[in-house]
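The complex appears here minus one protein chain, its other protein chains still in place.
And then chain A:
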Amino acid sequence: MKEKRGIILTGIIVGIIAVLLTKLGNPGNMGFCIACFIRDTAGALGLHSAGVVQYARPEIIGLVLGAFLMSIAGKEFYARGGSAPFSRFILGFTVMIGALMFLGCPLRMMLRIAGGDLNAIIGLVGFAVGIYLGIIFLNKGFSLKRTYNLPKFEGYLFPIVIIALLVVFLATPSLLIFSQEGPGSLHAPVLISLAAGLIVGALAQKTRLCTVGGIRDLILFKDWHLISGFIAIIATALIGNILLGQFKAGFTGQPVAHTDGLWNFLGMALAGFGSVLLGGCPLRQLILASEGNIDSVITVLGLTFGAAFAHNFKLASSANGPTTRGQIAVIIGFIVVLAIAYFNTEKSADIKIKEDVEIEA
C-alpha cells in the first residue's frame, strides 16, 4: 500500500484538477483529454480547419514542460529511440482515429465516466477488450524491438519545439487559429491551464501514470499498482463533479459525446489495442516524449497527423454520432493494427536466457 501512495495521490490530484478545469471553462468532462487537446492544437496550427476544435491547449504545453523538468530533476532524462519508429507513427495515427470515433482519449473516458456519461462505460468495456487483444500478441512475443541511445540534443528538441509554441501563443497569438464557437472556444484561463499541465506532467512523469498500463498490468501481472491511479482519478473526479453540481448520469445529452454504443465500443477498443502495442496510452506517450523518448515523439506526431486527417476527411464523430467514413476508418484501423501486431510477433518468441554467465558488477 505504501508503494501505491504516490500513484493514488497523483490520481487524486489529476481528478481534482480535471474537475476544476471544467468548472473554469474547459468543455464538459474535458478537464484533460490528450486526444482532443492534440487535435485542438493541430487545428490551431492550421493542420485541419474544423472551426469548432482549434485551440493551442496550454495543458499540452504544460504537460510536456512539467514532465521534461521533472525528468531532468530526477536524472531520468535521456535521449533514446529507434524502436520501429514508423510502425509507432502508424499506431499513433490509428489510436487517434479510434479516440475520435469515441470522442476522447482513455483519460477523458475516465473523466466522462466520472461525469455520469454512461456511454463512456461502454467505451471502457471496449478499451479493456482492445487491451486484451494486445496482450494476446504480447504473450506470443510481440515486440517493436529495442531502443538505442541517441545524442542528448535530439531529446531536447521536442521540449524546445513546445517552448516555441508557448512563446508564439503568449507573444503573437494572432499567428494561431482559435475557435470562436464549439468545444475549441471553451477553455479555462490560459495560465491556469498551463499550471495544471505542469503539475500533472511532473506527477505523471514521476509515477508513470498510464491508463492503458493500469488494465494491462492487472491482466498480465495481477498488479494493481497503475490501476490504483486510474481508480483514484475516477473516484475523485466523481466526487468533485457531484460537489460542484457537474454530475449528470445518463446516455443522452452528455457533453461532447454521442450515444452510438457499438462505435463507442469499437473506437475505444481500437485505441486500447493500439496503445498496448505502443506500450502506453496517449498521456504516457506525451510524457515519454518529454523525457527524451524519440519513439514517443514520433507517436505524438502520429497522433497529431491522425487528428488532422480525422477532421480533414470527416472521420471524427460529433455529438450527432459517428460518420460512415469514420466507421470505415476504424475498421481499416483494426486491420492495420492487427497487421503490425502479427508481423512483429516472433514465432520463436521464447526469450533467450543466457545460462551460467559470469557477471562483473
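Keep in mind that, in the parts below, a contact is a pair of C-beta atoms (placed from the backbone, for glycine too) under 8 Å apart; a residue touches a chain by one contact, two chains touch by 3 or more; residues count from 1.
FYI, contacts and distances are computed from a predicted model.
From the set "ABC transporter permease", "Response regulator receiver domain-containing protein", "TusA-related sulfurtransferase" or "Hydrogenase-4 component E", the protein name that UniProt assigns to the chain left out of the figure is "TusA-related sulfurtransferase".
Shown as candidates are A:V19, A:V53 or A:L138; the residue that touches the absent chain is A:L138. The residue from A:K23, A:R208, A:K248 or A:K314 that touches the chain not shown here is A:R208.
By the touch rule set out above, chain A reaches the unshown chain at residues 3, 74, 76, 78, 80, 83, 138-139, 143-149, 208, 210, 213, 216-217, 220-223, 225, 279-280, 295, 350-359, 361.
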